[in-house]
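== chain A ==
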Amino acid sequence: MISPGEYFVEGDLAAAYGAIKAGCLFFAGYPITPASEITQAMAELLPRVGGKFLQMEDEIASISAIIGASWAGLKSMTATSGPGFSLMQENIGYAAMTETPIVIIDVQRAGPAIGQASRPAQGDIMQSRFGSHGDYETIVLSPNSVQEMFDLTIKAFNLAETYRVPVIVLSDAEVGHMMERLIVPENVEIVNRRIAKSLQETTIYDESLVSPMGRFGDGLELMITGSTHRPDGTRDTGTPEVQESLVKRLVNKIEKNRERIENWEEMYTDDADILVISHGASSRPSKGAVIRARKEGIKAGFLRPKVLWPSPEKRMKELESNVKKVILPEMSLRGYKMEVERIFRGKLLHMPKVGGVVPTVEEILKKIREASL
Partner candidate 1 sequence: MITSRYIKENYVRRLPSAFCPGCGDGQILNAIIRAIDHLKIDRKDVAAVSGIGCSAWIPSPYLRVDSLHTTHGRPIAFATGLKVANPRLKVIVVSGDGDATGIGGNHLLHAARSNVGITVIMVNNGLYAMTGGQVAPTTPHEAKTTTTPYGNPAFSLDVSRVVAAAGASYVARWTTWHMNQLIRSIEKAIMKKGFSFIEVLSQCPTYEGRMLNMDHIQMLEWFKNKFREDADGIYKIGEFVDIEKPELTEELEKMIERVKK
Partner candidate 2 sequence: MKAKEIIIDRNLCKGCSICIHVCPKKTLGISEDINEYGLFYPKVEDLASCIVCRLCELYCPDFAIEVVQE
C-alpha cells in the first residue's frame, strides 16, 4: 500500500497516505468541509491494510472512539475542521490527561461558527494549544504543501507515540485542497509506542517524563481516568501534590523536550533586517515575497515554524536582537500573533488577511518595502 514513487494528489489525500504509511489502523470521523476527503480516503484505504474505519454520529464520538481504539493498542486518527474541532476540545484534554497517543487533523476553515466552510483560514492556532480547559500541552504541526501533509502526518504519529500526547496537524482548506506532486520515499521513519508488560512499568517515567503504555486486554488491570490520578491510575482528587505532580509532568513532557520537538525552516536570516514569519498556506507567498525583496536589495529573511507548538522560541529570541522589523502575514486577526509579539514586541507588523483568501506575494512584498523605508 502507498508504494514508493511519485504521485499527483491533493493535500487531504496525501495526509491519508501519510497516516497509512505511519501505521494508522483505526480512524473514526464525521464529514465536514474541507476535511471530508481525508475521511473518505481513510474509508477506502484502511480496510485494504486490515484497519478499521468508522463514521461516527458526531465529532465528539469520533475523538472518543479513537481514544478507545488507542487503548486497544492501535494507532488512531480523526480529521475535522473548525466546528468539529471545537466539539473535540473536551476530549483533547482527556487524551492529554490520560496520555493517550492520537492524531487529529484540523483542516482549518474561516470562522467563527460556520463561517466560510470551504475557504481557508488560520484562526485555530491558539485553540489548538489552549482549546481544552486546564493546564496541558499538545504538539501542533503546520504543513504548507501536499508533500508536508504526508510528511507531517507521519511525524504527528511518531510524536504522539513518543510522548503519549494528542498531536494536531493544523492544515487549512488551501493546503488540504491543492494538487501537487507528492514523493513517497523508500524509507520512512516510524516510531511505535513502548508497550508496558506490567502495571508497575506504566508508573516508571524515562528522562523524557514518559512511561510505557498499557494495552487493554493484556491483563494489566489498567485503571484509566480523566480525573486526577496517581501514576498507577488510582483516582486521587483530594491530594494537592498528586494534582501538582501530574499536571506539571503533562506540561513538562513538552516543555522539557521542546528543543527536540521544535522544527522550522529559515532562509536569509543571517543578515536580515526584516524577518517575515509565516506558517501554513500563507507561508508560500511569504517566501516568494522574501525572495523578490532580496532581488530588490532589501535584507529580508524568512522563518516558517513547521511545529507551531511548541514554538521555535529560542530561535526567535536569537533573531530578535538583529532584526529591525518582523512581518507576520496570516489568515487570521489573531492567529500566531500573540506568540510572535511576545518575543518581538514593538517590532511586529501584523498582516492579517481574513476574507478566506491567501495573501498574495504582491501584498506581502509591498509590506516588506514599507518596512524597509
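The definition used in the following text is that contacts are C-beta pairs under 8 Å (C-beta built on N, C-alpha and C of every residue); 3 or more make two chains touch, one makes a residue touch a chain; residues count from 1.
Here is how the candidates were picked: all candidates are chains of the complex that A comes from, given by their letters.
Everything numeric here is computed off the predicted structure, so don't read it as measured data.
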{"item": "Result, touching chain for chain A in the complex among 1 or 2", "value": "1"}
{"item": "Complex contact set, residues of chain A against candidate 1", "value": "25-26, 28, 47-48, 50-52, 54, 56-58, 60-62, 64-74, 76, 90-91, 94, 214, 216-227, 234-235"}
